[in-house]
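Heads up, one of the protein chains got dropped from this complex, but the rest are sitting where they should.
Chain naming follows the written order as A, B and C, and within any one chain the residues start at number 1.
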Amino acid sequence: MSWIPIAMLAVPLLGAAVLLLPRFAGRVPRGYGLAVSGVTLALAVAMAAVFDYGDTARMQFQTDVPWIPGLDLRFHLGVDGISLPLVVLTALLTFLCFVHLAGRPQSRPRALAFTLLVLETGMIGTFLALDLLLFFVFFEVVLVPMYFVIAVWGGPERRAAAVKFILYTLLGSAVLLLGLLVVWSQAGTLDMVALARGNGIARSTQILAFLAIGAGLAVKAPMWPLHTWLPDAHTEAPTVGSVLLAGVLLKMGTYGFARIAIPILPEGAATVAPWLGAFAVIGIIYGSLACLAQRDLKRMIAYSSVGHMGFVLLGFATLTPVGVNAALFGNVAHGLITGLLFFVAGAVKDRYGTADMARLGGGMLGRLPYIGSLLTFACVASLGLPGLAGFWGEMLALFGAFRPAAELSRPLFLTFMVIGGIGTVLTAAYFLLMLSRVTHGRPARDRGPAVDVTAYELAAWMPLVLLTLLFGLWPKALLAITTPAVQAILPGVGS
Amino acid sequence: MIVLAVLAILLPFVGAAAGLLGSRVPRSRTPARTARRRAAWFAVLPVAISAVAAVWLAARQAITGDHGAADTVAGTLAEIETGSVPISVGLQVGELSALIGVLVTVVALAVQVYSVGYMRDDPRYPSYSAFISLFTSAMLLVVYAGDLIVLYVGWEIMGLCSYLLIGHWWEDRANSRAAVKAFLVTRLGDVGFLFGIFTLGLSAGSFRIDDVLAADIPTSTLIAATMLLLAGVAGKSAQVPLHTWLPDAMAGPTPISALIHAATMVAAGIFVVARLYPVFLAAQPTLDVLGVIAAVGMLGAALSALAQDDLKRVLAYSTISQLAFMAAALAAGSDHAAIFHLVTHGAFKALLFLCAGVVIHYVGSNLMSHMGGLRTSLPVTFWAMTIGFAALAGLPPASGFFSKDAVIAAIEHSRSPAQLFLYGCALVTVGVTGAYSARAWLRTFFGSRRPVPPSDADDHGHGRAQHEERGRPAVPRSMLWPVVLLAVPALLLGFAGVREFDAESAAISVVIALLGAGVVYSLWRGSPAQDPARMLGPFRVPCERAFYLDTVYDRLVARPVLRLARGVVRTDDRVVDGAVRGSGRAAVGLSGLLRLAQNGNAQLYVTGVLAGVLLIAVGVVVLA
Amino acid sequence: MIQSIDYVAIAAPLILALVAGVVLLLDAFLPRRTPGALGLVTLAGVVAAFGVLMAQAAEGGRRRTFCVPDSLGGGGCSFVVDRFTLVMSGLALVAGIVIVLLSMAELTDRRIPAGEWYFLLLSALTGAVLLPAARDLATLVVALEVVSLPVFALTALKRYDGRASEAALKLFLVSVVSTAITLFGVSLLYGLTGTLYLERLSPALSAGSGASGVVSVAVVLVLAGFAFKVAAVPFHFWAGDVYQGAPVPVAALLSVVSKAAGFAGLILILVTGLRDQATLWGPVVAVVAAATMTAGNVLALRQRAALRLLAWSSVAQSGYILAPLAVVGGRAFTASMSYLVIYAAMNLGAFAVVMAISRTAPRNELDDYRGLASRRPGTAVALGFFLVCLAGLPPGLAGLFAKVVVFREIVEGGLGWLAVVMAVNTVIGLYYYIAWTARLFAPGPAGASRTRSVPVTVAVGVAVLVTLAFSVAPQLVLSASG
Partner (left out) sequence: MHVVYPVVVSALLFSIGVYGVLARRNAILVLMSVELMLNAVNLNLVVFDIWLRDRLHGGQVLTLFIIVIAAAEVGLGLAIVLSVFRNRRTIDIDRLRDLTERDLIGPGPDAPVGSDPGPDGPLGSGPDTPVGSGPGPAGAPPGDSPDPGPADPPAPGSEGGAVLDRSEAG
C-alpha cells in the first residue's frame, strides 16, 4: 500500500470536487488549477525521485485493494519503468496547461479547471492502473471531460468535432472492453501483473482478443484508418485541449499495447503484428502525405500525429525490446514535442486569428521572431532530428523493424522499415515546407505589430523545450528506465 | 587526452547556446551593437579554443604516431541500452580524425572571423554565428565519433545547420526553397545511411566503429551496408544523383558556402568512407559503383561549372567535381589520396569562397557578367584567388597540384573494372577544370568593369546592398585576414604530400589543365567582353541547367508526391472519413425509417405487434 | 380445503393493498382534500412495505405460501419469497417511493384527483411487488394485470388533457392485445403440460412428446405480454407516444416499475419455467435484444422532446437488460437484474429532473434544458450525471459497471455478435445522451427559476445518492442480485 499513486489520483479529483462547492460559483481563484496540478506534479516528481531505478521492471508503489468483488475488480495501482515516464509527462503537461491558462484566461474558468482536473485524474489513472477493468474505467474517464473541453471552448466547428471524437473513441473503447472481457473470461483474472506472467489462453482466443483490444487501442492511438476523429478534434479544440489530446490521450492507446496487448497476449500479438506493422507504415506515409497538402496549421500537426504514432505502432509491431523501447520513447517524445507544437500553434492562432497557412502569410520570423523560432524548433524536433527527442523513437523503431522478433517475417518488416524511412523524409518535407511558408518570406505589411511570446507562454513552453533537448542529447535518461521493464514484458525475445 | 576532443566539441556547442540565448539578454535593453559584439565573442572564442585543442590532438597524433603504438585516443562516456545493440556514447581520435579535426576547426575559425566583417550589418548575426558554432560542434562530433550512431547524430545536426544557414536570409523565398531542398535531398540519402549503419551495427553486434571494423561480416552484408552508406555519402557530399541541392545552397551567405558547402560538411561523406575504409575495401562492388558515380559526377559538374554565370555556382559545381575526385580516389583504393585532396581542397575552396565573398561584397552581385577588372581595386583578393584557382586547376606549386596528382596516380594504378572509364573522365575533367578556372579568373579580375544594374544588385545582393551607400564599399579587415591566412595553406599544403609525388601523371594532368585554360584564354583574348563559355556551343544551355536534372526530379518526384498528397487528402475526406460520416448518416437514415412506423396510429402499432409475434413464431418454428 | 397462509410472506403486497384502500377512504371522508396528506400516507405505506422487505431480507430465509397440499400431489407453491423476489420487489418499492415523491409535485394543481391517483399508484405497486413472488402462471398473469390496469387509468387521469387520454388508449390497446396473446400462449402451455406451476413446466415439456412446433409457438406467445411490459421490439411502438402523453410520474412508473415487473416475469418464465427449453428461446431473446437496443437507440437519435427521448432510451436500455437473458444456462440473468437495478436508479433520477423542468417548461423539449447549468446548477449537474450514467461513461460509473456486467455475461456466454451489436449501440446511445448533456452546459437564456418543489428535490437527491452509491460500490447491487 503506497500513498503516492493514490494521492496522485486523489489530489486532482478532490481539487475538482472542491470546485463544485457553491462558494466557487462565478469566481475561482486564478491560481487554483495551477496549485492543484502543481501538487500533482510535485507528487509525480517525488514518485520519480523515490522510484527504484535499479529494478524498473518491478511494479513499485503498489496498492492493491478489492473494489468490486462481483466484477473481480481490484483497485490495483502501481508504477514500473513503462508507466513512470508517462505518469510524469501527464502531470507535467497538465501543469503546463494550467500555466498557459494563467496567462490566457478562458471563459468559464471554473468549469474549465474542473474539466481539466477530472481529465488529469483519468489520464494518470490509466497509466497507474494494473487491473484490466480499472484501466478501462480510467480509460473512459477522459472521454466526457475532453468532449466538453472541445465542445465548450473549441473553435467554430467544435460541436461536430467533439461529437465525432467522443463517439469514435467510445466505439474503440467498447471494442476494447470486449477484448478485455474475453481475456478475463479465458484467464479468470483481471490482474495485469499476473496475466503478463502467463495465462494459458489458447492461441485462437489470443488472436481474437488481441484484435479487439488492438482495435480499441488503435482508435485512441490513432492508427490509420481509424484516425479521422483526430484532425477534427485537434483543429477545433482549444490549445489546452489539443495539447492534452496529443500529449497524453493518444499515449493511452499506445500505452495499452505495451501494458496489455503485447505482454498478455503474446501469441496473438505475434500473429497480428504484421498487420499492425502494415497499418503503422501506411499511417506514416499517409499521415505525412496528408500533412503535405494541409492548409490549416493545427490540422497539419494533427495529421503529423498520425504519422508519428505510426512509428510508435511500428515499434510495437516488431515485438522486440528495441522496438517497444522505441515506442515508449516515441510516446514521451511525441508528448513533449507535439505538446509544444500545439502550444505554439495555439499562440500563433491567438495572434493571427487563424491557423490557415495561406492566411497566415509568411514572415513570422520577422513579425514574431521568438514564436517563429520556437515553432521552428518544435518542427525540427518533430521531424526527428538527432539530438532532439523525436529522433530516438523513430530511429529505434526502424532499427527494431530491421530485425523483428524471430517469429515475424523479416523481409516484410524490412519493407516496413524502408517505407518508414521514406516516411521520415516526407515528415521532414511537410514540416520544412510549412516552416518555409509560414515563418519565411516577408511579413505582410498590413499587419500591425503583435505581442511576441509572453512570460506565461515561455514558462509553459520552456520545460518542454528543455526536456526535448535533454532526452535528445541524453536518451539514456529514458531508455535506462524502460529497457529492463521492456525486457521483462518480452520474455525470451531479442538479444 | 580525450578531454580535449570533448572540449573541442562542447565549446562551440556552448558557444552556440550562449550566442542564441545570451546575446540579447535582457531582451528589451540590449542594443543591437552590444548583442552583435557579444555574439561575435561567443562565436570566435570557443572555436578558437577548439582549434587549439584540435591542433594539439593532431600534433600529439603525429608524435605518437611515429612511435607506432597507441595512436588513437578513445573514451566512452556511457553505454546506452536500447534493448538490442547498445549505443556507446564515445569519442575516438585517430590519425584521420585528428587531421580532419584541424581542417574543420581552422576553416571554421577563419569563417567566424570573416563573418564578423561580412555580416557586419546583418541584424540576425547572433543566430547566424551561433548556427556556425553549432555546425562546427556537429562536424567535430562526426569527425571524432567513436560510434556510428553518435556519428549519425552529428551528421544530421550538420544538415540542420546547413538548412538554417542557407535559409538565413529567409525573407527571400528562393533562399527558403534552397534550404528546404538541401535538407530534404540530404535527408533522403541519410535514410539510406542510417539503414547502412543498422546493417553494420547489427552484423557486428555493436555500433562502435572499432568493433565494426574488426568484425567478421559476410561480404554480401558488407556490400548491402556500404551501398546504403553510399546513399548518405552521395547526399552529404553532393554526388550524383543527389548533388542537386549544392548549387542552390549557394543562396546562403558566402561564408556559409565556404564553410559548409565547400570545405567541411560536404567533405563529411568522403571522410566517412575513409573512416570506414576497411569495410568499403571488402566490398569491391560498392567501390565500383562509387567510381562510376564519381566519374559521371566530376565531368558533369565540371561542364556545368564552365557554363555558369554566377561565381558562387561556378565554385559550387567545382566543389561537386572536386568531391567526385576524392570519391574517385576512394574508389580507386587510395584513401590517402582522397584525404589529401580533401584537406587541400578544404583549404583552397574555402579560400576561393571567401575571396568570392569579398568580390561579391564589393561588387554587390553574384554574377560574373557584372564583374571584371577587379584586379586593381582588390589586389589582395586577386592574389589570393589566383592561388585558389591555381590550386583548383591543379597547377604547381599550389596545393591542389599535389593532391590532384595523387588522385590521378591512384586512379591510374587502380585495378577496378571501371578504371579506364574513371581515368578517362578524370583526365577530361582536369582539362575542363582548367578551363572554368581560367574563365572565372579572367571574367572576374580582367577585362573592363561591367556595371551592375540596380535591380540586379537588390536581387543578388540579398539585401546587403540596401544597407550600403551606392558605390563600392570598403572591404573590412576582418574579411581580408582570413583570406590571407587561408592562402598560405592553399599554396603550401601540397608539399606535405610531396613524398608520394608521381611526376609522370603530374605532367600529364598539368598539360591537360593548361590546355583547357589555354583554350579559354584564347577565346577570351579574342573578345574579352564575351563569355568564353560560348565555346560549348549548343551544349551551353544544358550545361548551365546542369543537364536538366532538377527539372527531371521536379517532374518525377516533387510533383507526383504533391499530387499524391492532394489525393490522400481527398481520399481521407471522401473515403476514410466518408465511411465514418456515412455510418453516422446511415444511423440517422435508419432512424428516419423507423420513425415512419411511429405515426401515432395505434392500429399500426397493434399490427406491428401481431406481425412481429407471427414473424418470431414462424421463425422459431422453422429454424428451431 | 383450508390452507394456512404465511402472512409474513405476503405482508408487503398486503400492506400496499390495505394502504390503497385506506387512501381511497381518506380521500372520500377527509373534510379537506389534501393531496399532500394523501401523498404522505402513500409514502408511509410504501416505506412500510419496503421495511417489511428489508426485514425479510435480514431474516434471510426463503418463505413460501399458497402451496399445493401434499394430498394433491404437492410440489408447487404460488408465492415464494427468495432473493430474486426481494431484489425485484425492493426495486419496485424504492422506485415507488421516488414516484410518490414526483406525484406529490404533479398533484399540486388539484386538477387531478389525488385519492384515485394514489390508490391506483399503490395498486400498481402491489402488482409489481406481487409479480416477482409469483411462481405459477395464474398468479403471474393476475399480477401482471394488476400492474397494467392501474397504469392505464393513471395515464388517463388527466381527464382534461386529450393527449393523456390518447396516450392511455394507445397503451391500453397494445397492452390488452399483448395480454391476450400471452394468455393464449399460457393456455397452450397449460394444454401441453397440464400444470400452471412454473417449476413443473420445464420437466413436463421435456417429458412430453408434444409437437415441438406447438411448444415453440406457445413459448413465443407467452413471452408477448412481458415483452410488451419491457417494450421490447416489436412491442415497443407505444413507448414514445405514451411517455410523451402521460404525466411524468406515470412515465417514470412505466419505465421503471412496470418494466421491472415485466423483466421479473420474463426471468421467472424463462429461467424458472422454461429452464430446459433454453436452446429454443435463447436465440429468440438474443435477436429481440439486439433489435430492441438498436431500435430504441436509433429512434432516440433525433428526438427533441425530453420524454420521447427517455422513452426510446428506455427501450434501448431494455435491450441491454434482455441481452444476458439470451445466454443459455448459468446465472446470466443476475446480470440483467443488476443492470435493471442500476438502470432504475439512474432512469428515475433523469425522470425526476425532467419532472422538475416540466413545471417550468410544459412542452419539455430538449432546448428547454439549454443553459440549465447557469440557472439551476445542482439540477443540471444531477441530470448530466444521470445521462452520462445511462450512456455508461465515467463519471457515471454505475452505468459503466452495469454495462460491463452485461458485456461480461454475453462474452462469456459466447454471444460475440450480440456483444458487438451492443457495443455499437452504446455508441449510438451516447450521441443523444451527450447531446442532451451538452445542452445543459451550453449558454442559454438566463431566466429566473421558479420556486422549487421540495418533493422533487428530495426525489432527485435520493436518486443521486443511490446512483452515486452504486457508482462507488456497485458491489451492493452485484451481491444482492448475484
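By definition in this document, a contact is a pair of C-beta atoms (placed from the backbone, for glycine too) under 8 Å apart; a residue touches a chain by one contact, two chains touch by 3 or more.
None of the values given here were measured: they were computed from a predicted structure.
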item	value
Residue of B:P218, B:P278, B:P560 or B:G592 in touch with the missing chain, whole complex considered	B:G592
From C:L18, C:A37, C:A57 or C:A153, residue that would touch the chain that is not displayed	C:A153
From C:R63, C:K170, C:K229 or C:R359, residue that would touch the chain that is not displayed	C:K170
Touching the absent chain when the full complex is considered, from C:P13, C:G245, C:G319 or C:G413	C:G245
For subunit C, residues in touch with the removed chain	68, 72-73, 111, 113, 115-116, 119-120, 123, 136-138, 141-142, 145, 149, 152-153, 156-157, 159-163, 165-170, 172-173, 176-177, 179-181, 183-184, 186-188, 190-191, 194-196, 240-242, 244-245, 301-305, 308, 363, 366, 428, 431, 434-439, 441-443
Touch list for subunit B against the chain that is not drawn	577, 580-581, 583-585, 587-589, 591-593, 595-596, 598-604, 606-607, 610
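The working rule: only the chains that are shown with their structure count from here on.
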item	value
Chain of greatest Cα-centre distance to subunit A	C
Central chain of the complex, centres being mean CA coordinates	A
Pair of chains with maximal C-beta contact number	A-B
Rounded Å distance, subunit A centre to subunit B centre (Cα mean)	36
Subunit B-subunit C separation of Cα centroids, rounded to whole Å	77
Subunit C: positions in contact with at least two other chains	none
Residue numbers of subunit B (touch at least two other chains)	none
Contact footprint of subunit B on subunit C as seen in their complex	169-170, 173-174, 177-178, 181, 212-213, 216-217, 219-221, 224, 228, 233-235, 237-238, 240-241, 279-280, 283-284, 288, 295, 298-299, 301-302, 428
Residues of subunit B that touch subunit C when the two form their complex	587-588, 590-592, 594-595, 597-598, 600, 602, 604-606, 608-613, 615-617, 619-621, 623-624
Interfacial residue positions of subunit B with respect to subunit A in the complex	78, 80-85, 87, 89, 149, 152-157, 160, 163, 167, 170-171, 173, 175-177, 179-180, 183-184, 187-188, 191-192, 194-195, 198-199, 202, 561-562, 564-569, 572, 576-577, 580, 584
